[in-house]
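Input: a single structure, listed below in structure tokens.
Here the complex is missing one protein chain, while the rest keep their positions.
Right, subunit A next:
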């Protein structure tokens, strides 16, 4: 399965040295709108990360929109890429998506098991939200 947005991201990271990759992540993080303080609650936060991450979602025209933030820029940069991939898709599509760009950009291997627990937890949360939506629409 290929995905145009993921391929685009992989292209952007292709051939970069590590510090250049981080530079790109920091720039991506800066482009992401900060989450409103009112949504940065414990309920919206994800543990398992050395840095803190907040996530919320809402639906627009049957598609899911995620809003994410983190206190660490590199984490936030990876989140920004993740949002480019998952935002504005149907829940079913997100529930099934294979996030292969993490591996191909080297960002996944960079995140050692302990560190990537955070990333894994975020992906898990995104998939759960999508799966829930799928379940609900089936029910309706």
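By definition in this document, contacts are C-beta pairs under 8 Å (C-beta built on N, C-alpha and C of every residue); 3 or more make two chains touch, one makes a residue touch a chain; residues count from 1.
Assume contacts and distances are computed from a predicted model.
As stated in its UniProt record, the chain not included in the shown complex is "Cysteine desulfurase", which appears among "Cysteine desulfurase", "2-oxoacid oxidoreductase (ferredoxin)", "Dihydroxyacetone kinase subunit DhaK" or "Phenylacetate--CoA ligase".
Residue-wise, the contact with the chain that is not shown comes from A:75, picked out of A:6, A:75 or A:105.
Counting over the whole complex, subunit A has residues 18-19, 22-23, 26, 50-52, 71-75, 110, 115 touching the chain that is not drawn.
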